[in-house]
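Let me begin by handing over the structure; questions about it come next.
With one protein chain held back, the other chains of the complex are shown just where they sit.
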Amino acid sequence: MIASILAQGTDWIRPHADWHALAPEIVLVVGINLVLLIDLWLDDAKKWMMATLTGFVLLAAFIPVVTLAVIGDDVRSMFFDRYVVDEYALILKAMFLLIGYVVVLISQNELEEGGYYQGEFYLMLLVSVLGMVMMTSSRDLVSIFVALELLSIPAYMMAAWRKRDTKSNEAGVKYYLLGVFASGVLLYGMSYLYGTTGTTKLTEIGAALAEADAGPGLIAMQVVAVAFIIVGFGFKVSAVPFHTWAPDTYEGAPLPVTAFLSVASKAAGFVGLVTMLYVAMFAADGVYQPFLWILAALTMSVGNVLALRQTNIVRMLAYSSVSQGGFILMPLAVLATGDAAESALKSVVIYLLIYAFSNLGAFAVILAVSRKTRSGEISSFGGLMSYAPGMGLLMTLFLASLAGIPPFGIWIAKLQAFKTVLDAGGTAAYTLAVIAAVNTVIAAAYYMKVLREMWMKPAPDGDTTPINTPQPIWAALTICAAGTVVLGILPGLVLRFADLQDLTGALGGG
Amino acid sequence: MYAVNFLLLSAALFSIGVFGVIARRNAVMVLMSIELILNSVNLNLVAFALINKDIDGHIFALFVIAVAAAEVGVGLGMVLMIYRNRRSIALDELSEMHG
Partner (left out) sequence: MDYSNNALLTIGTFLPLVGVLIMMFIPGSDERAHKQIAIITSGATLAVGIYTLIQFDYGNSATLQFAVNEEWIEVIKSNYIIGLDGISLPLYVLSMAVTFLVAVYTWNNVPDAGNPKAFLMLMLVLQVGMAGSFIAQDLILFFVFFELVLLPMYFMIGVWGGEDRQYASLKFFLYTMFGSALMLVAFLALFFQTGAESFSFEHLMAAGALIDHDVQVWIFAGMFIGFAVKVPMFPFHTWLPDAHTQAPTQGSVILAAILLKLGTYGFVRIALPMLPQGAHEWAPVIGILAVIGIIYGALGCLAQTDMKRLIAFSSVAHMGFVMLGISTLTTFGINAALFGMVAHGLITGMLFFVAGSIKHRYHTLEIKRLSGLLIQMPKMGWILGFAAMASLGLPGLAGFWGEFPVILAAYSPAFGVNEALFRTLMVIAAMGTVLAAGYLLWLFQRTAMGDPNPEFVSHDEPAQSLSAAANHGADADHHDEIHDVTIVEWIAWMPFLVAIVVFGVYPQLMFKVMDPAVIQLVERVGNGIP
């Protein structure tokens, strides 16, 4: 019996596995098991050690990413090109690991003081980060789907982490239902894509679609597939009109989780979308370009208008993050026009990176301030400059970056997005650029609202006792501030990693 | 061709599922509708695997089944959680936050 099975297996080729390239994932998996096991034997008083351990795991996973980046820029592909570690994947892996680390730093005190489950939380966080790290390398429908679920399912639970708090429940349930629904729609699209091209490998799908596009044109099922896939990712990146879960989830979830969701989970959605668009669906530009155009225009406008009337700062940032998503989508709407592809890729990557730093930073400040004020209202930021100037300065930096004011961070990403769209040319592109320009000014208005509160209004109730900010939050703030400033002034540091050749050329797709 | 029947059935299941997600207020019913969607996907994948005569679709379907199990596990946990806190699993009552 066994012999016959083995005999059948002789034509089985052992897939090539590059252990160095897989090291970040392996370290994370080992770390996950360590956290799971150690948590079992640790008594409650020592649970704080889990945060340190998780931090070490994330940093340890960071090391191979660095060595891979230093060693060279060759594309390491495994499992018959289904799992690829290129520069695009590396820079995003680095980003996700760093986000994970910052989230550990800012959750530590919140979890300890709130008396929440700690070991389990960090376990979920690590699993979710693992999913994201996998997402950057996945070049197959199955692995993209698995990565997406791996990063989402723990995130659903994290959103509902305050299990006695009905708001947190609501946040988790809404996020869960819409997330799973989106996965279903995405999967349905993927199944059509698989059915009509006969493969789950993205490069082959790309080739098949390109062939169909060049010849008889896409068949209806392929059009539906592309549309469904964009809708599926649209939920993940909270693009309007699929954004309805975002504000409620962000407001209800514990703040560190909100920070994590608004940055990492969203970025992972974009990574999946970008990989699908560039490698698999590039030829279907007739379908996705107009679709993404509408999504981008709606997302930035609606997000902004709703952000304008918020009085709760977390909710405001939630809508602002929706609107920022529109800006990230913008260059993708002209993806296949002319030679915009490379410029668009750079735009998305740099935007995701700087946005991650700035938004995480803003959330870290909110977390630090709310430890004192116990409030999420914008008015609770009154007089921040008078009693916590350092914190105020950092918040100014992060919000100025989000508003796109040079030389802080996001301006360069916005500029790159504008440049891409204008470079592509055409009435549609110009219109989109104008919409984006108007939105930039509108966005400035609500970020300024917070700045005005901090700088020019007195503290509510005249309470100007200084805030007591724990060390880990300061560390997180330092990382975010450094990222925001450095990337704003020297974006070249990371932009070279967004290499189009690596993503599509080496694989024969595109 | 007979394969079309599978696809039609799956499309019908998908539509029913989407309708259920949108129209149902009961959390468990919504979960079941989502299961319908996922199963329509499975049906699609298996049917396509038959048409394409390769195994990828079957494998994909297995992954979907496994992940769906995990998802439903989490989902039921959440439903239980809201039931404990509010003694109700009606979704439209979940509206503490809006704006």
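Observations on the structure shown:
Per-chain numbering from 1; labels A and B assigned in written order.
Here is the rule we use: a contact is a pair of C-beta atoms (placed from the backbone, for glycine too) under 8 Å apart; a residue touches a chain by one contact, two chains touch by 3 or more.
Since the structure is predicted, the reported quantities are computational estimates derived from the model, not experimental observations.
Seen in the complete assembly, the chain not on display touches A.
Between the chain not shown and the residues A:F242, A:F327, A:F398 or A:F418, the one that touches is A:F418. Of the options A:G119, A:G232, A:G326 or A:P491, the residue whose C-beta touches the omitted chain is A:P491.
When you scan A:G198, A:G286 or A:P406 for touch with the missing chain, the hit is A:P406.
Considering A:I26, A:I219 or A:V441, the position touching the chain not shown turns out to be A:V441 (whole complex).
Taking the whole complex into account, chain A touches the unshown chain at residues 343, 346, 385-386, 389-390, 393, 396, 400, 405-407, 411-412, 415-416, 418-419, 422-423, 433, 437, 440-441, 444-445, 448, 451-452, 455-456, 490-492, 495-496.
FYI, only the chains that are shown with their structure count from here on.
A straight line joining the Cα centres of chain A and chain B is 25 Å long. Residues 14, 17-18, 21, 27, 30, 34, 37-38, 40-41, 44-45, 47-48, 51-52, 54, 56-57, 59-60, 63-64, 67, 70-71, 74-75, 77-79, 81-82, 85-86, 91, 94-99 of chain B are the ones touching chain A in the complex. Of all the residues in chain A, the ones that touch chain B in their complex are 141-142, 145-146, 149, 153, 156-157, 160, 163-164, 166-167, 169-170, 172-174, 176-177, 180-181, 183-185, 187-188, 190-192, 194-195, 198-200, 247-248, 251-252, 309-310, 315.
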